[in-house]
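One chain of protein is taken out of this complex; the other chains stay put.
Here is chain A:
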């Protein structure tokens, strides 16, 4: 795949641009630019998802028969790039990009009929119950167990770092259904309604002051047997499929480039305020260029990965590479933004600052930078830490014949 577009692709690009122009209202754009967390706010994401769904574009990863679209890899890429450039919010991946594809690939027909339309419409809001207090990087050691009792699974245990569990009405969980020789065996993929008696959710506040994360407790939670996806004991396979989707899908470089533009703007604003602007700029311009180089390399790595997948190759080290690169560039950008802020970098919660007492012009971009930096520290931890990704990359290289 290359960045060069043929006529049909150009027409598609135009269609996407027009869609964005009409649907990305001032209000949505404003909210989207203010997003500093891992995911956009629930309301914002759902509002945007509805607009996409109305056009039939909410689920580019799904086959047409379930409400997806028959886009080529290139079209998906163009869509992601244009959305990022325009500053459109991301949709919440938990349903559309995570549990949805697993149900499509491994779920029963009945599960597909039941769950997929409700993901598309935003009626169901999902969260991901993988990690546990004792099982993070070593996910396969998970202990939350589900025993089959009278046609029901009885679930006991707890999950942690569950993003948006406080919004979700469903959780997809990895649970232990049997004890086998290898820890990866005996894990199953179970879908659980959050309003089932015995489930409780405890909030966890992040260092950015935001509430995205939660701890979820299960005490004798009864789940119908039909909520198991695929085969019992095969959950690890499904989980790995999903983790790779989480790590490597999409066009992170386009989002990063949009961020680079914001940081560049911040740099320009700060230079204008600075008494020694040429000095200030010379200090930072080179760093912006270095970041642009890194983003450009990532962009072409993404294109090469797409081609690799199109040729039917498995995603392995590639998704780890993309995840590591994207998150570390994101952190460098966030770091630079904070560095540019000057004394404003000391303030995280701005609601108490009334305009009249704020002598410094209030840049949207400086509002965003501090929480963005703090949240970006999590990017090399979630979805499998970057140390774990490096382990995987090294293993792949060293075992290659």
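Simple rule for what comes next: contacts are C-beta pairs under 8 Å (C-beta built on N, C-alpha and C of every residue); 3 or more make two chains touch, one makes a residue touch a chain; residues count from 1.
The rule is short, and it goes like this: contacts and distances are computed from a predicted model.
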Exercise. Just go with whichever of "ABC transporter substrate-binding protein", "Acyl-CoA/acyl-ACP dehydrogenase", "Protein-glutamate O-methyltransferase CheR" or "Tryptophan synthase beta chain" UniProt uses as the name of the absent chain.
Key: "Acyl-CoA/acyl-ACP dehydrogenase"
Quiz item: For the chain left off this view, which of A:4, A:346 or A:397 is in contact with it?
Solution: A:346
Self-check item: Options A:77, A:106, A:161 or A:189, residue touching the unrepresented chain
Solution: A:161
Self-check item: Among A:54, A:149 or A:207, residue touching the chain not depicted
Solution: A:207
Quiz prompt | Residues belonging to chain A that touch the chain removed from view | solution = 131, 134-138, 141, 160-161, 204-207, 209, 213, 273-276, 279-280, 283, 331, 335, 338-339, 341-350, 352-354, 357-360, 370, 373-375, 377-378, 380-382, 385-387, 390-391
